[in-house]
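What you see is part of a larger complex, with each chain still in position.
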Amino acid sequence: MRPSGRKTDQMRKVSFERNVSKHAEGSCLVKFGDTHVLVTASLEEKTPPWLRNSGKGWVTAEYGMLPRATGERMKREAASGKQSGRTQEIQRLIGRSLRAVVDLQALGERQISIDCDVIQADGGTRTASITGAWIALRDCLAWMEARNMIKVEKVLKDHIAAISCGIFANQPVIDLDYLEDSAAETDANFVMTGSGGIVEIQGTAEGKPFSEEEFGTLMGLAKNGIAELVALQKQTIGG
Amino acid sequence: MRPSGRKTDQMRKVSFERNVSKHAEGSCLVKFGDTHVLVTASLEEKTPPWLRNSGKGWVTAEYGMLPRATGERMKREAASGKQSGRTQEIQRLIGRSLRAVVDLQALGERQISIDCDVIQADGGTRTASITGAWIALRDCLAWMEARNMIKVEKVLKDHIAAISCGIFANQPVIDLDYLEDSAAETDANFVMTGSGGIVEIQGTAEGKPFSEEEFGTLMGLAKNGIAELVALQKQTIGG
Amino acid sequence: MRPSGRKTDQMRKVSFERNVSKHAEGSCLVKFGDTHVLVTASLEEKTPPWLRNSGKGWVTAEYGMLPRATGERMKREAASGKQSGRTQEIQRLIGRSLRAVVDLQALGERQISIDCDVIQADGGTRTASITGAWIALRDCLAWMEARNMIKVEKVLKDHIAAISCGIFANQPVIDLDYLEDSAAETDANFVMTGSGGIVEIQGTAEGKPFSEEEFGTLMGLAKNGIAELVALQKQTIGG
């Protein structure tokens, strides 16, 4: 029995609210249950130094948590003077995941910076960030298309979405909330495209090691969940 | 003529949304027009070192801006590794303002940390922060009273609210938005209590110096505005 | 009764010693009683990046305290690796105050860096810094005029001076020393020009809030004090 009463293959209620920022070229408030992430996409007409004069652009991501997004207040990273290893790991993952579906040549020499700020956390903040970031990124590209800068379909090759799965109380389950996450034996994050290609897999045994079979079950759960998320993304952008 | 079409003594629409955080003991999403600040109040059962065994508690504040809260994306302070002088100035101001209406002895040896995170900025983020922080602080104290830890009326001696005034296009105006703020000749922030006492005044000539008379006009605008804000606070807490 | 025996409207003995640095283009050792600040003005033939090719120059300020300028030795900021919020607040104030009387266009694409280093502290270090910085800045400009780079009267539009006032033992007093400052109920700093224009006002209730009337009294004290300081500046530069 899951603490939330959900079935093992049942994700939390997922929603995307677009255009939540007056300033950003694209933005999305994504909710996976009580996990709320505000994502903005900011267009900048310059690229990182290593891409100058390459004709290619870049998509990068930063991740942060408000200090009281969690049950216990955490020290503000700006005050402590550095980003934790966990923060850096997550923002690198978000950036890689998005770049997997972007044609950087078609984007041209520009950078889109994705900011994922966790307003409230209840497990799965990195997967919610990736899934919501796709919406913000797409709306940023649409903003650019409206100004004849690019064609969305040339730049954005596919959907991307992510979900966590894990083994909780000896049962493979999807979309772990905080209570499950902190007690799970195994925790795995999957990032996949709309066409079912795998972009990232991260599986970690928190307690005892897991078997290939267990991992296969988690991947099966993830495939279904991500298909649902992609369907929801399509519906959200009114496609 | 103000860019927004407001009258010189007309504030923007102000609203407070309480209990916006699942985790925090008190929280408030405060909006002054397009300036939106998420405030949380976090209770911690420990004080700063210099208050140990004094019987007194502490109220402190931190302030941050999401990178794309503004028209142009700003560098994330956690990534650049330090808080700007402006950030530190503002969070010191918020903390001082709140402590002016708190009886630290009655609070007991505990710390309440106020986090003011600007979700969207359009001028006046520090005054919105202070005004909304009072709500979050009060709800945190109510949470404590419900657990017999303190009495709200013993700890919280008065309301506190803040507003900016300035001279824009040669006219004294209240509650400057970003367009006005960036062009104002004089910019002044006022923090006052519910009973009309002054807690902080910060006046700065951006262009030419201002006169004592002009400053008096600004203070008059501020007194009326803060009275309105305090009335709104009272209505919000269901008083 | 003030600890120093001064009358409520009596400033400490103020003195300016010019040309105290062999190297700096302008310099001044300013003393407000036992508060001693060494100010240097350094000319650099470059501007901050955001002013390149604008034809305008810049005046900026940095502030520091020797570790044993105070009663208890403070940690050296260079050793702790960052400037405190207080330090940043003060150096931003000094810079803004000086720029209020400088025509940056007439200065041309150059930067003057003002360094205010507190040799000994006894309250009022920021107001002494601003008042002495005007002398150092003026001497730096005279150095430039002697080299046909600018005309002093084109660049420096007015005098600037600053004083603190506060309510100590229920009495409004001027130019608080450390003993008064640490016990004052209200503390206010005023920065004004030679022609009486107000450039900065910072008033803070340390204990109970203050009233508009009390603030008016403090401003009256400040106006007289600053007029005296400006007269002393004039006498110092031999004008």
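The first chain written gets the first letter, and so on, giving A, B and C; residue counts start at 1 in each chain.
Everything below uses one rule, namely that contacts are C-beta pairs under 8 Å (C-beta built on N, C-alpha and C of every residue); 3 or more make two chains touch, one makes a residue touch a chain.
The structure presented is a predicted model; accordingly, all values stated were derived computationally and were not measured.
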## Note on the structure
Taking the full complex rather than the 3 chains in place, the copy count reaches 6
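Just so it is clear, only the chains that are shown with their structure count from here on.
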### Message
Can you tell me which chain lies farthest from subunit C, using the average of the Cα atoms as each chain's centre?
### Response
A
### Task
Go ahead and align subunit A to its copy subunit C using Cα positions, then give the rotation in degrees, nearest 5.
120
## Note on the structure
Per the C-alpha centroid definition, the whole-Å distance linking subunit B and subunit C comes out as 28
### Message
For subunit A versus subunit C, what separation do you get between their C-alpha means, in angstrom?
### Response
51
### Cα-centroid distance, subunit A relative to subunit B, in whole angstrom
33
### Message
By the touch rule stated above, which residues of subunit C touch at least two different other chains?
### Response
82
### Task
Sort out for me which residues of subunit A touch subunit B in the complex.
21-24, 27, 34, 38, 40, 42, 44, 62, 64, 66-71, 73, 76-79, 81-83, 87, 113, 115, 117, 119-120, 122
### Task
Sort out for me which residues of subunit B touch subunit C in the complex.
82, 84-86, 88-89, 91-92, 96, 100, 188, 192-193, 195-205, 208-212, 215, 219, 223
